[in-house]
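The complex is shown incomplete by one protein chain, all other protein chains being positioned as in the whole.
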Amino acid sequence: MLGHNSYGKSGVRLLKVERAHSHHTIRDLTVDLALEGDFVATHVKGDNTAVLPTDTMKNVVYAKARELTIGEPEDFAAALATHLLGSNTTATVARVTVAEHTWRRLDLAGTSHDHAFEGGSTELRIARARAAKGEELALSGGIDRLRVLKSAQSAFSGFPRDRYTTLRETEDRILATSVTAEWTYATNTTDFGGHFRDVRGALLETFAQHDSRSVQHTLYAMGEAALARCGAISEIHITMPNAHHLLVDLSPFALENPNEIFVPTSEPYGLISATIRRG
Amino acid sequence: MLGHNSYGKSGVRLLKVERAHSHHTIRDLTVDLALEGDFVATHVKGDNTAVLPTDTMKNVVYAKARELTIGEPEDFAAALATHLLGSNTTATVARVTVAEHTWRRLDLAGTSHDHAFEGGSTELRIARARAAKGEELALSGGIDRLRVLKSAQSAFSGFPRDRYTTLRETEDRILATSVTAEWTYATNTTDFGGHFRDVRGALLETFAQHDSRSVQHTLYAMGEAALARCGAISEIHITMPNAHHLLVDLSPFALENPNEIFVPTSEPYGLISATIRRG
Amino acid sequence: MLGHNSYGKSGVRLLKVERAHSHHTIRDLTVDLALEGDFVATHVKGDNTAVLPTDTMKNVVYAKARELTIGEPEDFAAALATHLLGSNTTATVARVTVAEHTWRRLDLAGTSHDHAFEGGSTELRIARARAAKGEELALSGGIDRLRVLKSAQSAFSGFPRDRYTTLRETEDRILATSVTAEWTYATNTTDFGGHFRDVRGALLETFAQHDSRSVQHTLYAMGEAALARCGAISEIHITMPNAHHLLVDLSPFALENPNEIFVPTSEPYGLISATIRRG
Partner (left out) sequence: MLGHNSYGKSGVRLLKVERAHSHHTIRDLTVDLALEGDFVATHVKGDNTAVLPTDTMKNVVYAKARELTIGEPEDFAAALATHLLGSNTTATVARVTVAEHTWRRLDLAGTSHDHAFEGGSTELRIARARAAKGEELALSGGIDRLRVLKSAQSAFSGFPRDRYTTLRETEDRILATSVTAEWTYATNTTDFGGHFRDVRGALLETFAQHDSRSVQHTLYAMGEAALARCGAISEIHITMPNAHHLLVDLSPFALENPNEIFVPTSEPYGLISATIRRG
């Protein structure tokens, strides 16, 4: 028996050059698209009469990128999801994710260049749209791979100890992570750019200023600040791996290490996540 | 307000050498562990009195790997999840995933070597355990990154065409994918090794022999075969990206290309997933 | 002033299906191609009259893959390098590298399948050809990313100690590496497949059987064995990173660790390389 199923195209890469005379803006996007619905005949009998090819979905991304102004990632995701749902009578749900890669305009002697850009950080801005037959379009915004580190105001102590505990308590450690956050828009809002800047600003500001007792403690404060700053979002889900920086034991070399020399590690890592919503 | 939350340690790497005299077996595992429960004070007040450190979770993996026979990945996941839940009075759920990496014993002149091994494929065997207070332990098995390709018996035609469709119908294409499957054990079963071999065998055999009309069609047949072969599983969820191999247009060079020369691509890719369960 | 320069196309991906009736063989290759020569006008004046486009180089790979039998990677590399040098009057050197990815034919109930395959390990077979005007074609063979591990017969002791040494001597450690080897063909040889199997066999056999005092010691023995086994090669260059597996200290948990529980690590890693040639 066929249960939940989904199909689509992922990893559709797109660069659009938006030209205002000689001043260019570039939009570098990765788009994922998927359909859900009653595709029993497809799965069981190999009947493709209802299967809009994933290759067509890809073509739609490029054609719509030309036909439309891309606008905010949420706008483009919404347009694609709506089009996709309308393209297929069997599908009952269309889902689209748009991830925007960051580029920075080159700055030459204090003047920003018209058409030359430098690759940004790993950070991605994410937007998701879900169009379902008979339902309102649902939109969410997000951020991914936002790497941050603080070298003060981070502690971890007061935890329980058992037979398997070797970790030392610390009042001063490195806190490093790569923030993933996704928020749900509560109301009929359109200022997605403003909301993104508000949420991102609240997350970063709180990360920097919070007197952290644990990753959970800071993650929660960041979520609370995002909800406080941006009234248009109803809840936020945040994931923060703990990218451990281990204090090096320099005592064999007759040296002290007053929280100065650390080994950044990639494995294993803590993994902390929570949803924070309005009370 | 704090919603669903989870914390733990991921990417715990472990190699265990099991020695029967001079004949060695190696177990190469990556373990992820997480706890869920009422950690409101942790998040809101920075109170760590209930927070079993993720560093302790990591230590538990190494200590248990020494104290216990690892057995099947499901057995080790179950032991870790049960221990973890018992280690923390605040946690109500413990989740553990064990991924086993493949190594092949070196074969020298027809004799398999006692202690020398060659790295296997990308394939991972996966087991998950979920221990919850007052509930029975839930176990699932799985397979990940199992790369397969067939160069015949794969078609895609009869699909709808609209303004954005350019794909040609084909009765003979390359079908290449990386299979991810996860199945839920229905009954109190213990022969996890046998079930894994049954499910894996059914998946591979069906992939090879199926007369494929689409990825969905073959995915469903694979799931159906797994359920038919292995009575101990109640449902299976399969994900199969379509790793497109594009036929090269050689006509500019006055050459035909009778389905012989292809470009393997990584982006974009189709993404097909479904759950198949007993009717 | 322009010094040494080179240009070309890298990462040309190709899958060729070789059909003998219904029995298929697949060849999965990545090809890199480059030209060198007096391209001063190109660099200094932007004069492209001598610049065979790298896009054309890519097309040549696909056309030649159709026109020719691919044969051994060395044969295909040689054909491409020779063609490339002949395509351009300014170029004095053409270099081509062919890397072959491994697939294993699916085995169903003891019978190997005609057209279904499973992804192999990370191992690559490498061939390089260098065609230069007025010189004989130079060919080399190689192997890359051949991951191996031995859990006995590996020691590291007797090394010097200074103020910065903390490593313990050991007579029994895990030796794990990813072998890269490249060998130069000495004479006008054509049996590249046989040579590859001879060299690979000698490398693996020696890795398994050698009583290792250090990575250097085993690397040298492997190179010596390859030269002894295969008379057609004049020298071999081997690189072997030391993928450290650290013995876990279980004493805090009142457990011994008799070389049983290890942490595989990826960073930092030892890096050992040497050329071994006939005396």
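To keep things simple, chains are lettered A, B and C as they appear, and every chain counts its residues starting from 1.
The definition used in the following text is that contacts are C-beta pairs under 8 Å (C-beta built on N, C-alpha and C of every residue); 3 or more make two chains touch, one makes a residue touch a chain.
Since the structure is predicted, the reported quantities are computational estimates derived from the model, not experimental observations.
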Of C:103, C:156 or C:185, the residue touching the omitted chain is C:156
Looking at A:147, A:197 or A:278, which residue reaches the missing chain? A:147
Among listed residues C:68, C:228 or C:271, the absent chain is touched only by C:271
Which chain B residues would touch the chain omitted from the figure, given the whole complex? 163-164, 166, 252-253, 266-267
Touching residues of chain C against the unshown chain: what are they? 1-13, 32, 34, 39, 42-56, 58-60, 63, 87-88, 156-160, 162, 164-167, 212-217, 219-220, 235, 237, 241-242, 266-279
Mind listing the chain A residues that contact the chain we can't see here? 13-19, 22, 24, 26, 28, 59, 62-63, 65-67, 103, 106, 108, 113-123, 146-153, 174, 178, 204-205, 207-209, 245, 248, 250, 252-253, 255, 257, 259-265
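In the analysis below, only the chains that are shown with their structure count from here on.
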Could you work out how far the Cα centre of chain A sits from that of chain C, in whole Å? 38
Report the inter-chain centroid distance for chain B and chain C in whole angstrom, where each centroid is the mean of the CA atoms. 29
Among chain B residues, those touching two or more other chains are 13, 59, 63
